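Only one protein chain is missing from this complex, and each of the others stays in its spot.
Chain IDs A, B and C follow the sequence of writing; residue 1 opens each chain.
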Amino acid sequence: MVKVTIWGSLRSATDGQVEVEVDARNFKELLDRLATEYPGLKPQIERGVSLALDGKIYREAWFTEIGPKSEVVLMPYMTGG
Amino acid sequence: MTMRYEKPATAQEAASILANEPGVARVLSGGTDVLVQLRAGMIELDLIVDIKNLDQIKDITSEDGGFRIGAAVSGASLGEHAGVVALWPGVIEAFELIGSTQVQGRATMAGNLCNGSPAADSVPAMAAANATARIVGPDGERDCSVQDIPVSPGRTSLTKGEIVTSIFLPARPERAADAYLRFTPRTEMDIAVASAAVSLELDAGGTCTAARIALGAIAPTVVLVDAASKCIIGTKLDAAALEAMSTACSAACNPIDDKRGTIEFRTQVVGVLAKRAALIAYKRAGGRT
Amino acid sequence: MALDSKMNRVFKVVGTRPPRPDGVEKVTGRAMYGADATAPGMLVGRILRSPHAHAIIKSIDVSAAEALKGVKAVVTAADFGVPDDLSIRDVQDNCMAQGKALYHGHAVAAVAANTAAIASQALKLIKVRYEVLPHVTDVDEAMRPGAPIVQEARALENVAAGFSENVTSQCEFGHGDLEVGFAKADKVIERSFTTAATHQGYIEPHACLASMSPDGKGDLWCCTQGQFQVRTLCAEIMGMDASQLRVTASEIGGGFGGKTTVFIEPVALALSRKSGRPVKIVMTRDEVFKATGPTVSSSMDVKIGMTNDGRITAAQAQLRYQGGAFPCGTVEMGAQSAFACYNLDAVHTVGWNVLTNRPKEAAYRAPGAPMAIYAVESVVDELCQELGLDPLNVRLKNASTKGTKSSYGPTFDDIGLRATLEAAKAHPHCSAPLGPNQGRGLSCGFWFNFGGNTCVSLNINTDGTVGITEGNPDIGGSRAAISQMAAEELGVPYDKVRTIIADTNSLGYNDVTDGSRVTFSVGLATIEAARNAIKVMCGRVAKIWGIDEDAVIWEDGCAKPSGANAGDFTPMSIEEIAAISSNTGGPIAGHFEVNADGAGVSFGVHLADVEVDPETGATKILRYTVFQDAGKAVHPDYVEGQMQGGAVQGIGWALNEEYIYGKDGLLQNAGFLDYRVPVASDLPNIETVILEIPNPGHPYGVRGVGETPIVPPLATLSNAVARAIGIRLFELPMSPPKLLKAIRQKG
Partner (left out) sequence: MRNLHISTSVNGDQTEFVCAPDETLLDVLRNRLGLTGAKEGCGTGDCGACSVTLNGRLVCSCLVLGVEAEGAEIGTVEGLAMGDHLHPLQRNFIDHAALQCGICTPGILVAAKALLEKNPNPTDEEIRYWLAGNLCRCTGYDKIIKAVQIAAAEMRGA
């Protein structure tokens, strides 16, 4: 199981939980599980999210492997100037 | 667009062309205002009359101890003229504040005057210097005080067909000098939010015997503030005299709120500028504070 | 792709300052920018724009314009389809108003004609009937229930109740218990701030040349930060396959984020399709200000608690950003960045995006961060003043470091904030004496930096020189840095490498030049492409020598046997290998395609000394120093250039730059005269101190540097002014009328 930190405005979709646990080995699985288990997250996941894995921000990479002890943080999809 | 371009050889010819033009016409000298307006679509012209071919239009000549400056003399040329710079440093510093080095390569004092902007930098300085403009029109030639030419933003007292052919900066006695200061948010490339020109004459003891103080960008036209002059005439520009002068300047303001500044700001700052310009002029004239 | 294990690598080319490859073209006037292209039979395109801030377009009559001699095509929204994708539809509607003009300057029609004069005349003949609607340009007003609604039904599911429909999204970040945190504080300060919208102010107006042929193929030449993005947007809007539209990026005269989308390109393509001729559109400066993408304006509240010894106990912010007439996500980045510099137990940020009748914002250097960090750094500074604490020491005490749980969630890896603060503390600027009416300001800054989709093709020419094809427009010297990294990796001299920027047909998809990503991502891909080419070369040499491929190594531009056991062979140089490539298997190349991650966040610290004229409110900058972690400065001149340029843009933002709207909702200062970017005489030298704390996500340790430097100047200058005259302003710009008013009110 992977613990995922959810940002504030999405917590209404996770019954107010800051962290949720899902069974996933990579980002693709993680996003799929989140969308299934917390349907309220689906619109945001479809609009785009980034994921921080142990402090490093990934914007799209589905197959990035997640270790059982990894810190995973969901973030909005971001752009720069 | 069917704008025509004419480049007459004499002032009379220019006046006649302008007088007989049924459409919208403008004079082109340095072009740093008229071409901006044309380009920005603020004006649509039927005719542009380039006056740079006129006789003596690019000349600076000595006259009665002063200087006559042709209407096509650019800021860059004027600034290189040691005689004018020595006699009227405030007029020169005002004119040189207009635009960039590039704009100085083309801009003219006559153009700055005839554009009719309340924020024109050289106009308060010329007014303080008691400069006159020579005007040629369909009915001949006349001279007019510089401060009587702008009548409202963008408008002048010139009648149809009239053009300014030169500006005359008069002689002045020893122990006299002028100075100009403006406020702009940037150091350069900006339009005066408020400005002040001060021209002084001193006696041998350093007492101010005559003063002309002109303010810009604080009213629809340049304002000569006699009440402010009176505050410093007969003084050595002590703090109290300066404070009174500054207050008189602020009292003479009739500014607007716009994107460049507020009524409050213009009113306050113009007094500060007048005070500082007076001190610079006083020092240039040989006075010691 | 992680940082090379040989961490103590001695670089030969990286870190030097060679001349940039495009230098001669640019100093001789030969470089081709957006407006410099021409094509045979080319027409001039011009755009008619809304004179109203908000109006229904009842009808457009183009018949008189079409009838004008020399006019070859007129287009309106009716000439475009309705894309399925909402974000594409927004881009299209921004390029050509659909039914409603949403801001002053919104495009409503366009013409293509033989000459510019005819095109301008034709615009005047287009009759548009408008029904003028109430408008709103201020963010706080737009949020209130009852405000004029810019677009209906655009709010996302997560917006709380009680706002007007203009509030399109809401975001929240943070951790810890604020109540507990504030209770521990000895001093709590809460302040409200506003910042004006500013423009990137690139000197080159947008320009493009479009050519559509009757068989549906299109070519587009334009100044852009991302030709692939332009292709995606234009192909969708025009209903074309991506393969049929080739986009070539010209040299680009500045972007800073503002050239990451399209404004005129689809219009030029539509005019070209309709006229059957190439069409060039060049924006005027007036159009650039009115109808491209400035940054957001903001209204913000910040509350911070601090102990008497300078420890921040809790921090909270509410950010309200307006990004113009279409939804945008800038506030999310502001909300995440706001407190990123600090190691906090309790932090909470809420942000709202708001629609107004202004042009849709575009990215501008660290989008969303400068204003949020301005507000935070102002309150931190005020707390230092109130508690009598040294502002630099307080920041050191609270600075984020490796292991800090960031305000946006993840735990920081190696970051350079502390080192940067220490460098500032040790710098002579920090202790230089100050005179009357002078003050010294300090601020930290932060930006995420991004990687992204990147392709690089590296070809070994038959003479052993190197051609690199990459896909990101060079906005500030990146071709030099990329050539350096290739030269470093291949062991060849810098001048043997030439890097060019490909059109969209010559390479796979590359993300836009944004997010400080190019030197990082393209550099990374170049290094990997070089390694792939090296692998090919070593393989060829192994065959020649008849030894195992693993027994050949690459050193100093030569293939060598890996050791005595591999055999005794004379090393083969890249020139020798290239010369016989026909015999050994054909051309030699290395490619690399990646969606790069691991860009590594970046921190900066700025110090400024100012003098305020108490009689006029004018602020003069006396001294300015930028400290920033570059990871590894590949070409230090251009790293310094980014630091200096970003700082000066921030200085303009702090002091004078602003979008000024009248009560009529019209933009009042759409020109460089009254939109006051700093000129040379406004500024001192901008001193720079580059720190190099290697980024673990890049083989050479490179970090993006382009965006962070615009973040700190806002608070740096506000803090300096506050210390110079004892008055703190809570709005930007700190224009002289505002400052003088505050000075006089204080008395």
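The criterion applied here is as follows: contacts are C-beta pairs under 8 Å (C-beta built on N, C-alpha and C of every residue); 3 or more make two chains touch, one makes a residue touch a chain.
Values in this document were obtained by computation on a predicted structure and should not be read as measured data.
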Visible chains that the absent chain touches, using the contact criterion stated earlier: B, C
Residue of C:508, C:567, C:641 or C:696 touching the missing chain in the full complex: C:641
Per the touch definition above, residue among C:205, C:310, C:367 or C:391 touching the missing chain: C:205
Among C:10, C:564 or C:680, the residue in touch with the chain that has been omitted: C:680
Absent-chain contact - pick from B:20, B:61, B:102 or B:152: B:102
Residue in contact with the excluded chain [from C:144, C:184, C:217 or C:285]: C:285
Chain C, residues in touch with the chain not shown (by the definition above): 17, 19-20, 22-24, 26-33, 35-36, 117, 200-205, 251-256, 282, 284-285, 475-477, 635, 637-638, 640-641, 644-649, 671-673, 677, 679-681, 683, 685-686
Residue ranges of chain B at the interface with the undisplayed chain: 1-5, 28, 31-32, 35-36, 38-40, 45, 48, 50, 52, 74, 76, 99-103, 105-106, 187-189
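The rule is short, and it goes like this: only the chains that are shown with their structure count from here on.
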Intercentroid distance (Cα basis), chain C paired with chain A, Å: 26
Length of the line joining the C-alpha centres of chain B and chain C, rounded to whole Å: 44
For chain A paired with chain B, centre-to-centre distance based on mean C-alpha positions, whole Å: 67
Complex interface listing, chain B residues touching chain C: 1, 40, 183, 185-191, 193, 259-262, 264-265, 268-269, 272
Residue ranges of chain C touching chain B (in the complex, touch as defined): 117, 120-121, 286, 615-618, 655-656, 660, 668-669, 672-674, 676, 678-679, 681-682, 735-737, 740-741, 744
Of chain A, residues touching chain C in the complex: 5, 7-12, 18, 40, 43-44, 52, 54-61, 64, 71, 73-81
